[in-house]
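The structure appears right after this line, and notes come after that.
What you see is the complex with one protein chain gone and the rest in place.
What follows is chain A.
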Amino acid sequence: MSSTTARVAAARSRGEGSGPRRRGGGVRALYAGNARSVVVRGLVATRSTNWIVVLTGVVEPVFYLLSLGVGLGGYVTGVTDPAGHPISYAAFIAPALLAVSAMNGAVYDSTWNVFFKMHFGKLYQGMLATSLGPLDIALGEILLALLRGGVYGTIFLVVMTALGLNLSWTAVLALPALLLIAFGFASIGMAITSYLKTFQHMDWIQFVMLPMFLLSATFYPLTVYSEPIQWFIQAMPLWHGVELVRSLTTGAIGPMLLVHVAYYAVMVAIGMVFTTRRLRALFLD
């Protein structure tokens, strides 16, 4: 034994093995293809869900739509769909509110819920002692967020149809679009949350979300802003989400749709890479 210890000590003093060893195994060490079990766990745990939050997520956008779109909308004219055709104000903001609700649901699930699990329960630590890898957990939690986003979105789409605000058959594609938007936000949200250490840090997320909501072409067309602000808005994820959904519900199909979709695909990829990396660093050190 002493000779081995001496050997290791010597190796370390020469600098061998003192840095992090290269980790092999590739994706197989990170992903067991069993994200579903994490979703199942989430569904079993829904009994202790905060149902008020869920209900707010459904009711809030409908409330906005009725008061702003239908109420105030009577006084607003001159808005157009993304292709430039004039549409009613209600038909203008409804898809935007839809995108916003997808964002809110996804962000809530991927930030507050995940933060709590990371710091107050040892849930992920327990999961990672099984054959699950960090990517299973990240994907599972995000799919769970999507599930909720999908439910919100479907309810809102039904309300829109009832009010005659879906102007084209392409509105059915708004549902998968919503899921993509939710995926993008959940993925980034979980990545950011995995780096946050205290509740105070969690407030920063609100701090970013609110201006993004107000400056997103949700309530006003992009053209009301000055050019630098327009650039800023167009760089933000929510604008792409709003435009994507609005194009689909109004039937203004064009090549820009691909840009919006690509934007979210990149968000998903970046978020997943960082979340997986971070979970591995935190729980498989």
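Just so it is clear, a residue touches a chain if its C-beta (ideal position, glycine included) is under 8 Å from a C-beta of that chain, and two chains touch if they have at least 3 such contacts; residues count from 1.
Here is the rule we use: contacts and distances are computed from a predicted model.
Its UniProt record calls the unshown chain "ATP-binding cassette domain-containing protein", which is the correct pick from "Dihydroxyacetone kinase subunit DhaK", "4Fe-4S dicluster domain-containing protein", "ATP-binding cassette domain-containing protein" or "Pimeloyl-CoA dehydrogenase large subunit". Note on the undisplayed chain: of the listed residues A:Gly121, A:Gly164 or A:Gly254, the one touching it is A:Gly121. Screening A:Ala29, A:Val76, A:Leu143 or A:Leu222 for touch with the missing chain picks out A:Ala29. Interface residues of chain A with the unshown chain, by the touch rule above, are 1, 4-5, 7-9, 11-12, 16-18, 20-21, 23-25, 28-29, 32, 34, 36-38, 40-41, 44-45, 47-48, 121-123, 125-133, 283-285.
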